[in-house]
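Written below as structure tokens is the structure these notes are about.
Left out: one protein chain. Kept in place: all the others.
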Amino acid sequence: MPVRIGVVVFPGSNCDRDTLHGLELAGGEPVALWHEQATLDGVAAVILPGGFAYGDYLRAGVIARFSPVMRAVEAFAADGGLVLGICNGFQVLAEAGLVPGALLRNRGLRFLGRDVRIAAERLDTPFTHGLAAGGAPLRMPIAHGEGCYYADDATLDALEAEGQVLFRYVDEEGGQAAEDDREHNPNGSLRAIAGVLNAAGNVAGLMPHPERASESILGSDEGLPIIRSLVESAARAAAGERPLALVAAS
Amino acid sequence: MTIAEPEAVGEPAEPVEPLHRQLGLTDDELEAIRERLAGRQPNELELAMFSVMWSEHCSYKSSKPLLGTLPTAGAGVVAGPGENAGVISIGDGLAVAFKIESHNHPSAVEPYQGAATGVGGILRDIFTMGARPIAVLDALRFGDPADVRTRHLVDGVVGGVGGYGNCVGIPTVGGELVFDPSYQGNPLVNVMAIGVLEERHLTRAAAPGPGNLVVLFGSTTGRDGIGGASVLASATFSDADASKRPSVQVGDPFAEKLLIEASLELIERGLVEGLQDLGAGGITCATSETADRAGTGITVDLDAIPLREPGMAPFEVMISESQERMCAIVRPDRWPDVREVAERWGLPVAVIGRVTDDGDITVTSGGAELARIPAAALTSDAIVHQRVARAPEHRRAAPAPGAPTGASDRLPERGMDPGAVLLALLGSPNLASRRSVFERYDSTVGTDTVVGPGHGAAVMRIKGTSRALVAATDGNQAVGVLDPHLGAAMSVAEATRNVSITGARPLGVTNCLNYGDPTRPEAFWQLTEGVRGLADACRALGLPVTGGNVSLYNESPAGSIAPTPEIGVVGLIDDVAALVGPAFVTDGDAILLVGEATSGLIGSSYAALAGTTVEDGLPSLDLVREAAVQGFARDAIDRGLVESAQDVSGGGLAVALAEAAMWGGRGAAVRVPTSMSPAVELFGESPSRIVVTTTQRHAPALALLARQHGLPVETLGSVGGDRLQIQLVGTSSTGASEERGSTIADVLDVPLTALRHAWDHGLTRALGWGN
Partner (left out) sequence: MSSHRFAVNVTPKPGILDPQGRAVEGSLDHLGIEGVHAVRVGRRVELSVDASDAASALAVVERLASELLANPLIEAYAIEAIEPVEAVA
């Protein structure tokens, strides 16, 4: 019986179908959660997909965070439930304060649709435990105009100290990209941060699209293990086992 | 736009242009209108409706007679010209919907919104048929890239295409970007969209069933585009532009996304009898077209239309081009469900009229009848003009405008290094990498993109099957300016060739015909010749034209644009795993050239760069040869004999090899036997030629297959190394270059890094994009 994973659908989410498809490939049973509903239908984990929720008017993600489903997601997260935000979903999580930091306009001020490489900073989280050891770069697309990760220095230092940096943009060899390296860190994210965890380790956000790198025919299947990690962790959570990485990095 | 009151008799006279002329109708047209109204004079509202529907853009009044000569029948064609989009069956109960359309004049006025609403409009044409849009291709043409105004237009248009497509969640996966001086006063923005549907969901834009409800849903109706597409597109640009300016339409891609979901749900649940999107001509167009197709009439109640602003005049409501609106024909018992769907998706919805059996479009308000026009008079029985075509007097093969006409000492045989010419071509704005543009588009949303922008054709897999759709757009204006028939035929040849060399079978052709003022005999001749070329090529290749768009009056005080038939082709590949790309694959692979070069440098990128001589002529196209080359390509790929396939087009053989090398990250060493000048051999753009690579083991079989298809074939060399080396070998007994009086070596030898450097930066440098 595949584990049920919810995908929130805001009006204007345009990656929900892609995410539902990715979940199927990863062995999960995708469940669409309409933004107006106040319950999560008993899913074992939730994904906030990419897109332009509410057209991203005002600020990316800011209107979406006030929808009824987000209240349910916030409660779910507070309870230790697993939540993953992808691209616009990451922006929504940041606006809602469920993950630290903010996503600003890309350094070059332009929307960017292209491939990047990211590497996981730690493999002991519900979102990365299925990745191969060795930190090999994972190739997958970005598609955003506001993906520049920002937090003040104190916050960034704390994130690094607490092991809350989940993914960074890297070059072909896996080395961390510089902030002004337009080729490897196209949006100019501080400290090349591509994805983060909350302090409790059950909520994560990343700007690149693992669901678009889930089949080799589409160019890369290196994003699938991220989704698969989530599905497996959710299955364990549903079975009553303790989720990984509620332990801070040592 | 203001409508002047007719002068009262007896008042001091100041000549006032009659209303119909202010609205862009000629005296003849007014007479023709009266005839269709049984002799009576139309009132103001009716005149406004006629002015929109009889505009060139809506009525095709100058081009209809020509379009009737195109081949439109073909196996599997389920919907053809006259419908919102062409639809062709692809098996398994599925069909592909596709079409290309222009939004030229609005983009010149407000580039971002013009391009954005162009994308919105073509998408609506796709999903109104019941197809979920899966891809967009944009063909953009501008003047001098160093010019400030051009840069403003490029930035705005690219921003608008991306801004709309990205937000609505449909990937932009291909297209063209072409710079030519003739577009300086008239940019061209042609957008193609493709969608997939289950054939049983095919929905037509007809209004059957008197008594059925006419339902408007989507955005509210405001004053957008009053006098927009119709008046704007039916007049050439002049300095009296300012008066046209307030008519800008603003697009809302977020609303369009909701509209797509609501429309497809309505269709899939069988809740509508007909569906039509609102574009040019607004409610007037949607109601008259659907009624005419069904042989019915529609009565519209102005008071029921959800308005964005108070106090709109009846004519404003009827011709408004507010975006993101759809018109559905709904059985009364289904209305509650239809309303529920629209409301759930957050879209205003209202019953705005009823289908009748009187064949008229009737407009009412407050119970009073304000207008009554037979639907056919607005659409299928609109006036048709028989324009005069006259070929220009001097029709010799003259060099393209802007190209130096004298013999130039920059030709290779006069001392220029062919390697330097290649780098100059790769770095030229029309051939350089377009990455800086297409990275502003989301090309991977939808998880169906197998091959995105940057190559000759885009490939979209069809989920749940092993099949994929292949799409390309191409348009040859450089040849067309001198020989519009040849230019159009070459455009079809190139677009279909780009599809065939992936291994896909072209299914059909859509076309956007961008030409000048049809009341000018020479411009109309160009259109006539262009349609003839399009028809000849499609017939020779056995492909139906499934629909498209005509954009006329593309002229400014600076002159007319070069005739630009923008061709869109969709093909089908049964097994996406067998897909072949243009990049070199493995070191050691054999490189073969199939087809042969013919002389004719006119219209080539090389000619634009290095000039031409009086001996140079136009290229020639043998459609039988073209069909054979494409058939060979598909056959060879089918047999597993091909590693990569690249067509020879812009920049000729040298550029084709350079691209294949850069994309594959590996060089090549080839020897090219030639009996013509190095310029023609290396950079000539004669059509019907492809470069294919295969394993050494398969090379003899591949060459044999080419000959069996009746094609000339040469094995040029092999893939490998980190340089591109091309050696020309004369076919005389010694072959030495000195024999031909040349003073330079016949070798082109350039490292990949140099090729990449020129190619990577050419466009950003030309446009002054810092990056």
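A and B label the chains in the order they appear, each numbered from 1.
Here is the rule we go by: contacts are C-beta pairs under 8 Å (C-beta built on N, C-alpha and C of every residue); 3 or more make two chains touch, one makes a residue touch a chain.
Treat the numbers as computed from the prediction; the structure is a model and nothing was measured.
*Asks:* Quick one: say which of B:L37, B:V78, B:L94 or B:V248 touches the chain that got left out.
*Replies:* For the chain that is not drawn, the touching residue is B:V248.
*Asks:* Quick one: which of A:V3, A:I63 or A:M207 touches the chain that's been left out?
*Replies:* A:I63
*Asks:* In the full complex, which of B:E101, B:D125, B:D138 or B:D224 touches the chain missing from this view?
*Replies:* B:D224
*Asks:* Return the single residue from B:V78, B:V109, B:V384 or B:A578 that touches the missing chain.
*Replies:* Selected residue, touching the omitted chain: B:V109.
*Asks:* Can you work out which residue in B:T172, B:S263, B:S322 or B:T362 touches the chain that's missing from view?
*Replies:* Candidates B:T172, B:S263, B:S322 or B:T362; residue touching the omitted chain: B:S322.
*Asks:* Considering the entire assembly, which residues of subunit B contact the chain that has been omitted?
*Replies:* Counting only subunit B, the missing chain is touched by 109-110, 113, 219, 222-224, 245-246, 248, 250, 252-255, 308-309, 322-323, 346.
*Asks:* Determine and list the subunit A residues touching the chain excluded from the picture.
*Replies:* Given the touch definition above, subunit A has residues 54-55, 57-58, 63, 66-68 touching the missing chain.
In the analysis below, only the chains that are shown with their structure count from here on.
*Asks:* Distance between subunit A and subunit B based on Cα centroids, please, to the nearest Å.
*Replies:* Chain centres of subunit A and subunit B, defined by C-alpha means, are spaced 37 Å apart.
*Asks:* Show which residues of subunit A lie in contact with subunit B when the two form their complex.
*Replies:* Checking each residue of subunit A against subunit B gives 11-12, 14-15, 17-18, 21-22, 50-52, 54-57, 108, 110-114, 141, 143, 145, 182, 209, 211-212, 214-215, 217-219.
*Asks:* Enumerate the contact residues on subunit B facing subunit A in the complex.
*Replies:* Counting only subunit B, the residues touching subunit A are 162-163, 166-169, 252-254, 257-258, 345-346, 438-450, 461, 463, 576-577, 771.
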